[in-house]
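Complex shown without one protein chain; remaining protein chains in place.
Chain nomenclature is as follows: A and B, assigned in order of appearance, with residue numbering initiated at 1 for each chain independently.
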Amino acid sequence: MVEAFVPKNLEECLLRLNHNDYEIVAGGTDALIQNRSHTSMPIGFKKPVIYLSLLEDLKYIRQIDNRIHIGANISLESILESEITPKILKDIIIEMASPAIRHTATLAGNICNASPAGDSLVGLYLLDALLEVQSYQNKRYVLLKDFITGVRRIDLLKNEMITEIIIPNLDFTDCYFRKVGPRLSDAISKLSFAGAYKLEANIIKDIRLAFGAVNTTVVRNKEIEKKYINKLVSDLKNNVENLVKLYEPFIKPIDDQRSNKEYRKEICFNLIREFVDKI
Amino acid sequence: MKINFKLNNELVELDTTPNRRLLDVLRDDFGLTGVKEGCGEGECGACAVLLNHQIVNSCCTPLANCIDKEIITIEGFSKTKRYQVIKDAYAKLGGVQCGFCTPGMIIATESLLNKNPKPTINEIKIALSGNLCRCTGYNLIVEAIVEAARVGEGLW
Partner (left out) sequence: MKDISTPINKVDNEEKISGKAIYVADVKIPGMLYAFTKRSTIAKGKIVKRRYPNLPEGYFIVDYKDIPGKNIVKVIFDDMPVFAESLITYLYEPIALVVGPQKEIVLKIIDEIEIEYLEEVPNFDWNDSVVHYHFDKGLGALAFKENQIIEYNYETPYQEQAYIEPQGFIGYLNGDKITLKGSIQCPYYVKNAVLQTLGFAEDKVRVIQTTVGGAFGGKEEFPSLMACQLAVAILKAKKPIQLVYEREEDMLVTTKRHPSKIRFQASIKDGRIFGLKVHVGIDGGANIGLSGVVLSRAMLACSGAYTFEHLDVSGDVYRTNTVPNGAFRGFGAPQMLFAVEMFIEHVAKDLGKDPLEYRISILAKQGDLTATNGLYRDPILMPSMIEKAIKISDYRNKLEMYSNSNLYKGIGMSLFFHGCGFTGSGEAKHIKAKVKLVKKSSKVEILIAAVDMGQGVKTTFRKLVASILDIDIEDVIFNNPDTDFVPDSGPTVASRTMMIVGGLVSRAALDMKQQWDNDFLVIEKQYEQPEYIKYDEETFTGDAYPAYSWGVNIVEVEVDRYTYQVKIVKTWSVYDCGKAIDERVVLGQADGGLAQGIAYGYLEVMEHKLGKILQKNMTDYIIPTAMDMCPMETVLFDNPYAYGPYGAKGVGELTLVGGAPAVAKAIENAIHRRVFKIPVTPEYIMKLVKQNED
């Protein structure tokens, strides 16, 4: 039987983390499925477990200056309901899973899962999310894009946990999320896209594109985006195919039981075209 | 480990590992078989219960997450006035066929109306989006919820 701990506060939790290699469980909606056993049997965890169930102190979302700080243990639905949550994140969360899942799942959980198809990750990459990672001895900050190193691989030490996600409070002219799944809710994405831009008169001041499920991690390329800063919108709109071509080498989807690579690639390009069309 | 929570309006204490699915605890320890297992992976919603009055899938909720919280299953909810209104609406509109998804649908209905007493059709569909039904095609269930909201005005 695997051991389980339910710390009463963050300090207790971090102290416990120093002892062993633990499975950290927040909502549990991914962890319980990944470690599933059989009906009426205990969950098949392979490591001792720390539950964040009592860590109310990590359930917050607040704005400090121009940044939004999201506690690691707040549920997706609570983030969705908060007034200070950026629109793009709301657009993403409403399309994730189902209300039941959203009532207990957390962003930190999604991040540590590091699934290439993770919807929330697409939005967080778009916003250059920063993570606060703590151990009992140490606190560090790491960009999400550096934290996720591959398919289900993260830069997290055994005695560490994510305690906060920090995103800037940006002012976009428009932003949206496009989830392409097999049905209209309750589904894992075949691919997904988040786009945002800021215009001043007809000049592009900020443009961001991020793609999910078309590579081992979310695709976001600042080099490509930089090419369009301070350029005329019309320049971009008249040369959409150039933009598509620039992204081509980074779009490397796979075949699986949900879809095939030809479709994912083609639709990815279509979503770029649609994004530019809509500007 | 001693685990305390409120279940269907009663304080309960279990001495068991928190590494158990809430679904199994409810069905096996408390005999609450109104909570069903349809898929075991949080997809079908047949196992749905209210945790602090919000719908969750008990098949992917660890018992640990119930500590000091309140759980309501269909058995507990069926003793309320709101249930009567919802039940009558489902019966009137024909929203029940094989019945396996139904307790989960009732829980989804309560979770919605508790927060949003006058939902639009789209909001109802979003609220039901995690509850699969293979028999009804959903429309009669959506209509039942519209009816429940109408008839039960003031209850939510």
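In this section, a residue touches a chain if its C-beta (ideal position, glycine included) is under 8 Å from a C-beta of that chain, and two chains touch if they have at least 3 such contacts.
None of these values were measured; they are calculated from a predicted model.
Chemist: Taking the entire complex into account, which one of B:L113, B:L128 or B:A149 touches the absent chain?
Modeler: Considering all chains, including the one not shown, the answer is B:L128.
Chemist: Would you write out the residues of chain A that touch the absent chain, in ascending order?
Modeler: These residues of chain A touch the chain that is not shown: 38-41, 178, 180, 182-188, 257-260, 262-263, 266-267, 270-271, 273-274.
Chemist: When the complex is taken as a whole, what residues of chain B touch the one chain not shown?
Modeler: Touching the chain left out of view, chain B contributes residues 27, 31-41, 43-44, 46, 73-75, 78, 87, 90-92, 94, 96-103, 106, 124-126, 128-142.
Here is the rule we use: only the chains that are shown with their structure count from here on.
Chemist: Give, as an integer number of Å, the spacing between the C-alpha centres of chain B and chain A.
Modeler: So the centre of chain A lies 28 Å away from the centre of chain B.
Chemist: Could you pull out which chain A residues touch chain B in their complex?
Modeler: Against chain B, the touching part of chain A is residues 1-2, 4, 6, 25, 27-29, 31-33, 36, 39-43, 45, 49, 51, 53-54, 77, 94, 97-101, 103-104, 184-186.
Chemist: Report the residues of chain B in contact with chain A in the complex, numbered from low to high.
Modeler: Chain B reaches chain A through residues 1, 17-21, 24, 27-28, 37, 40-43, 45, 48, 51, 54-57, 59-62, 64-68, 108, 111, 126-127, 129-132.
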